Every structure is written in structure tokens, then in C-alpha cells.
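The structure follows.
Complex shown without one protein chain; remaining protein chains in place.
Moving on, here comes chain A:
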């Protein structure tokens, strides 16, 4: 009996989850017979099961709902708003009761009577629905299809899956141990082969088991239609909801963690974003607001976009509020960029809502949403189009369980930290920053921005061990977005870490986000960046980032931004600089590969010609160093005598003299060096990649013709054309080839070959008006005819 009850509870809960969206869709389109049937089936099933399990309250509720739905099915009644509301409240009550049964609390002693009574109320006279069983509206069609294509599934207890997962993890550990042992012994190929096979099986199995943790994002979306409907009602707004990408899969735990932030964003969007129908009409928008949720997988991330066509964020108002709340000075506000203004939405305690409504604006704001998203390793982005809408993009990692992390050492122990939380890593002997201490507080100034600094050992109550080398300072960004510096002994490694949840007693400290078990079998804790800052009670006020940035800019003018450059010696002996980022690599090329075509030099690499920027002089040796440059699309070589070293040069040359391929002169280490202008380099290249623009060969059709061979061929060769005497045997002609012939049958042959042909005649005058041939000593006309074909 207990098992049956359990089964009933979990089935009912699942159906309820899935149905919440269906009821809303049915309300929107009452002629949708399939949805109505689905809902009817649900109540029917509940009624059947609970009669059997002796749950009279369930039975009464579901029976009443079933009756009404049955009337609607037969067309005796139409699904008006009141009916749908009543059906929804019955579903809610069933959900409450199910929950009560599941956790074993006494059933809420509320009166179900009024719910049942509400069902009986009928607002509108029934108009029989035309065409029942009509095909679905296109907007919702994809959901139907995916439901039909659902593969066969079975229900498994989570505990069993976790057990499998643990078993596989054990297997992986055992395999690693075995691998270590095998490495120590002399190699036996047969044994190693067998081990390799086993190893692959284990890896495959681990992948398969990890997939059991995946869940369709549909589940994340399940609660949305109901929220949208209820809120829309409450606020008198009309909203058309589109859900897309429900079949994208993500980690089960991740789905659970993402539900709250997502619901919050949707509520915000309806409450603050989408305007009332009257206002929308006044603004010239359609009365019904559009709300769109779209999920897709992109690499190892799930991207969820929530976009509406509402008012967007009023940044001016946001700034006003921030100033009123004292988090911003008007001077700083004036200097803020639009992006920085929008970012204010993530400041705690700010909201653009004019009044605190029941829906949102209760102080739980976007700061909490962002913190929650970042806690699970995600990121949130805003695309604000004032007056036209807002698009919020959530990027979530595919799974909670594997994250790229840094392994660091502090106080003689090892810890892990998510890589995403680390902005930069410096050694404390670096001259780029200085550490100051006052009244026990440590402040580190990096590029003129002061950060709070804490030593991890101090936070954790450990001793700082003496060490020979420099300590490492990590700039860590906490969820509140305020970076701080964290001093540790060293950062040791970068690994993909399999993260497991830590027990509550460990996470209660707020310092740790989880734990991981590396191959050495010693558990390691994952640090929570935000928690560390909180634990150390670091001040959370940004030191006016705007001013700091302005200072930064001013500084940039004083001490000049530097970029890396390659110092090299030209073939002609001058020493010059070239921006390093353009150089793909340095190659040694043999001199005989270099060639020229017209004005342009090129180098022949296995299958193609690559332009050479300065290759138009002879090379006195067998091989030449060449810099391979790339502007993102095209490659080119720059031949040099010798590559000297990599230096820092100012991004703008000290003296600007735009001339040829040079942009100016910079002084590096006391030496005046000419700076090569990359723009000019690429601009000087031939327009089309070499090879494609070369004229085709000139084919002399009559191999026996002495004139063609002795007089025409040399002329064409001198003009830079490749010449082929006689039509090639069995080799197709390139369409770019030009056939030159002296007789009209050769002309027809050329036509058949499908390339351009030029007919030459011996007589000075054409034989008639149809004659398109060229007099054989009319060099300009001949050359024009050949070039015209190129």
C-alpha cells in the first residue's frame, strides 16, 4: 500500500507540473481539444487512483473537476475565465494535498466546498465550439511534436542513480590506481592493451551515467506559463508567452538552482517591463506584450534568453535612485557610460519600480538574481533597448559537477577555486602593484585601483608558512562584483574539477562552496569567493570605479600604453619593430621558393602562393627568415634578415611619420627603431589572393605551325604568359586558358573545349564583316584579346 501511495504521489506531482502549462495554453485556445483531453485525463486518473487508495478529499475534488471538463468536452459548457480559474484552484489544492500526504503532515483542514462551488458558476452562455479537434496553433506546435516523439522511459529512484554514479567514481579511482601500478612495472603490451580497453569502457560508462543526471529544460520552463498567466491577470496586462528550446538538457541540480532566478526575472519583466494595454496602445505598440524565453546549448554552456518588448530599463531613473540612496555622487553619475548605468540594476536595494508592489520591488532584486546565477557558475547579461524592451541573457554551465578550477596552496593545505572567479594572478614581487597596510587592513594597489587584500590563511585561521619564493596574489571577483585581492602561498595547478556538494555543516561557514576528490584521494575544498569577502567583512563599497577608471585613463596618457613588438633586422640592414600580435610565426623559407608575378612577390608553399611583402630583391643565401603575418583573413610573409627579440613598444610611435610601410619611430631601450605600419603592409598586397588572378595559359592549338611556335610563343612568354604548344592530350583545359589558333576548325575545337579562343589571320584585312579574327602582327589587339579573357 505504501508503495502504491508513493507511486501515486510522484505521478500526480509530475503530472501537475507538466499540466500547469497546458491549462494556460488551453485557456488561451479553448478549441484545443488535445489539451482539454490531457487535463481531463489527469483528473480522471487522480479520481481513479484515489478511490482505490481511499483518499476521499482527492476524489471529491477531482470528481467535480472531471464533471465540468466532461461538460466542456461535450460542448455543453464553454471554458470561460472563471471555469479555468476554478480548475486551476482545484489543481492547486490537489498539489497541496499531495504534498501534505508526501511529507506526512496532517491534511490542511480547509474547506474544499467553495472550490467545488466555484466550478458550478457559469459566467457566459455557452456557444458551442466549432470544429473540435482542430490542429494546434503553430506557436505551440513544437511542444506537441516533441511530446509525441518522447522515447520510452522508466521511473528510477534518484538514490539508485546516485549510487550508480558513486560506483562509477569508485571504478575510475580504482582504474587510476591500477594505471599507476602498471606504470611502475615493466610494460607488457598485451596487458596494457587489455587495460586500455577496460579504461575506455570505464570512461564511456562514466559519460553515460553522467547523462542520467541530465534533464530537459522543459522542467525549468514548466512553472512559467502559470506564473505569466496569474501575474498578467493580477496586473491587468496581456502577455503572449513563447517558450523555445525546451528539449535542451542540463544538469538536474542546475535546473533546480536556476528556477528561482528565472521566475524572478519573468516576474520583473511582467511587473516592470511590459506596460498595461492602455499604455501600450498610447505608445503605438500592440496591446499584447511579448515575452519570450529561449534556451539553447552553446558549447559547454546553456544560454537562456528572456526577452520582452516592454519599457526596458529607465537608466536615468536608476541613476536618480542610486544618487538618492547615496551609492553614487552626481559627479560620478555624469561620467558613467550607459553600460555602467544599466549595471546599477545589480546594486543591492535599487529598483526602478515607482512603488513597491505585491509582485516585485520588495527589496529582493536583481542583485540577488545575479548572486544566485553566479553562485552556480553562470553569468547574466543585459541588452537594454529603452522603450522597446529588455533582453536578459543567462549563461549557465552545462553541469554543476565539473568546473574548471585552480588548485592553490595556503597554510600548507590545498584548496580549489572556480577559475571564473579569478580575474588575474600576480606574484608579490611584481612591480606593477604595491601593498600598503594601515590599522591592520591590507590594501593592494594594482594599476591605480585599490583593492582590499586578505590572506587566505588569515581568513581560515592558519599560520602563514615561510616560503622561499614570492607569494601569489589572486584578484578574485566575488558575486557582488567587487574584486578583492587574495594572498595565497602559490597557485599550483589548473584542472577540471568534479565538484560535489559539501555537507551543510561545512557550507554553513560560508567560505566553502563544495568539495572535490582529486585522483590522489585527498578531499579538497572549493572556496566560495563571495563567502571569503563576507567572512572577512570586507567593505563592499566600490571605491568609485568611475574615478579610478578616469585616473587610469589619465595615467595611460602619462605613461603610455605599451604593446609587445618584435624587433628584427631588415634584409637591407635597418632595425625595425612590428606589432607582435600580427605575427603568426617565424619560418625559414628556401630562396628558390620565392618568385614574382608582375609587381608582386610571392612564395610557393606546397599548394598555393602566399604574397611576400618585401620579396622583390634577390636573396644572397639559400634560406631566408620570414615572418608570417595574418590580418585575420589573409596571410603574407615579410622577409627579414634576422629576428632579434620581443620588446614593449608604445602603442603610438613616439614620432609619427607615415611613409610607405612605416608609421613612425619609437625609442626602445635607447635605440631609435622604425615601426612598421601593419595597415600599409596589408594594403600593399595584391587584391585577390595570388594564383586566382593569374592569367590562364596560352594554348597554341596548331603545334605544327612554325609561325606560332617560333614567333608567337616567344612574344607571349615575354609578356608573362605561360605558353603551351599544342592542345594537351587527355588533360582538361582550365576555363581560364586561352586557345590561340590560326584555322577555323581549331577555333571550333576550342569552342568544344569550353574556353576562350582567339583566331589569328595572316591577311591584314578581315575577310568579311563576320570575321572576328585578329591580324597576327597586330600586337596591341592580340594582347587586348588575351588580357580580356583573363
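Here is the rule we use: a residue touches a chain if its C-beta (ideal position, glycine included) is under 8 Å from a C-beta of that chain, and two chains touch if they have at least 3 such contacts; residues count from 1.
Note that in this section contacts and distances are computed from a predicted model.
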Given the choices "Protein translocase subunit SecD", "Chemotaxis protein", "Phosphate-binding protein" or "Protein-export membrane protein SecF", state the protein name listed in UniProt for the chain not shown. "Chemotaxis protein"
Consider the whole complex, including the chain that is not shown, and state which of A:517, A:571, A:656 or A:719 touches that chain. A:517
Quick one: which of A:96, A:242, A:503 or A:659 touches the chain that's been left out? A:503
Where does chain A touch the missing chain, residue by residue? 166, 169-170, 172-173, 411, 413, 459-462, 500-506, 508-509, 511-512, 515, 517, 521-525, 535
